[in-house]
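Only one protein chain is missing; all other protein chains are in place.
A and B label the chains in the order they appear, each numbered from 1.
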Amino acid sequence: MSFAVRAEGLTVRYGRTTALEDVTLELAPGTVHGLLGRNGSGKTTLLQTLAAFRRPSEGRVLVDGEDPWENPRVTQGVCLVRESGDVLTDLRMRDNLAYYEGIRPHFDRELAGRLMDTFELDPARKPSKLSRGKKSAFGVVVGLASRAELTIFDEVHLGMDAPSRFAFYDALMADYVEHPRTIVLSSHLIDEVQRLLEGVVILDHGRVLLSEEAESLRARGVSITGPRDAVEQLVEGRTVLRRQHLGRTTQVMLDGALSTEERTQAERLGLETGPVDLQSLFVHLTERTTEGATR
Amino acid sequence: MFDGREPIYLQIADRIRAEVLDGSLQEGDQVKSTTQYATTYRINPATAAKAFAELVDEGVLHKRRGIGMFVSDGARDQLLAARRERFFAEVVDPVATEAQVLGIPIAQVVARLHEVEAARAAAHGEERS
Partner (left out) sequence: MSATATAATTTAPVRATRPVRHTMRWLLRQHLQGLLWTTGILAVVVPSATATVNHYAEVDISIVQFARQAFIWFPFSMAIVTTTAFLNVHVAAGATRRVLSAASLLTGVVTGLAYALVMTGALQIERAVYGARGWTQQLTESAPVFEDTSQVGWMVTDLGLAFIAAQVSGLLVGLAYYRVGGWWGTLALPLTVGPLLVSMGLLTTDLLDPMSTLARVPIAAGIIALAALAYHLLLVRTQLKQIST
């Protein structure tokens, strides 16, 4: 009931632009994964390749062990919801749902009805008449009610207002615990979605920057605050993501947790240590590679 | 809830420990399931499961197959003992350090602690009468 995902040396080019380069990646089945990355990092391209919207230029993707391209068994179990919404804009939403229902083997009409109510969508209306937020909400309805073995939401919630987004997160978790399946959420709103995630993949410039468990990622960064000399002494030789000075106080953000020795040393030096949230870690990890690339 | 920057599973584990300590979770009580955590707090069920695993390792919780997670016998005493052990290192020692930085004599700190206790005892007495 859940599809595993594997990419091996996946490269996708659009003309001369390389959107993904030699991406090798594994997503465990039955878990909620977050796909993070800045604009143009290749998130959408990766997701579209998984859903057989596109074909790799090189390398391959395997969904449930098989190439999804023109593979009816796999594609009927993969549902990618894009923000643009892949719907028949001039048919009523009721008809759109019926169209999806005819192809999706696990489609739950009752759930679709409940979600239409939650998001205050009138089934008799046409998608072309909806606001951006309501269009996204309809995408969410389609995505959740399809109950596909691999369900992907690509930035769908961007156009939705905060109450609708939280209604989406609630509906997602409620349905996921009852019908566990592989879910991929791509998002900029890291703060909002991070608690929903079990795995996190960060793409940067078409490559995998990291692929880790969300919880270990939250423990990965360390911030150290104190007198400049003491701080510098402690972090010598370590990967510093960010360095800020305020008078004689310095705060650095380190990539990687402190060892027990380092922790004792920090205490001895009277330094304050604290965790780094996922959002800041993401910002500084991707910022660093941008600087590296432009230098 | 669970908005801190610490890993969420640590926050969940801390919260359950706190509830056992303050008595809102009694020994033998069932704790919320991973599913309930997921739907109530919008948390990935695996994260809640990780917190439970840690508490099972500590002996605070135990699993009954097919039913759920329960607070173990002796969990509260065990947590109290562990807390007491850490109390001086984590709470008292920093007070001493801070007092020194601020130039407050330790005797004054001790006097303050006596005052606080006396005030609490008085308030407690009034409540009873």
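Convention: a residue touches a chain if its C-beta (ideal position, glycine included) is under 8 Å from a C-beta of that chain, and two chains touch if they have at least 3 such contacts.
Everything quoted here is computed from the prediction, not taken from an experiment.
Chemist: For subunit A, which residues reach the chain that was dropped from this view?
Modeler: Interface residues of subunit A facing the absent chain: 1, 30, 44, 48, 51-55, 70-72, 75-82, 84-89, 96, 99-100, 102-108, 128, 135, 146-148, 176-180.
The rule is simple: only the chains that are shown with their structure count from here on.
Chemist: CA centre of subunit A versus CA centre of subunit B: separation in Å?
Modeler: 33
Chemist: Can you check the complex and tell me which residues of subunit A touch subunit B?
Modeler: 31-32, 166, 169-170, 173-174, 176-177, 195-198, 214-216, 218-219, 274-277
Chemist: Where on subunit B is subunit A touching in the complex?
Modeler: 2, 5-9, 34-35, 38-39, 41-47, 50
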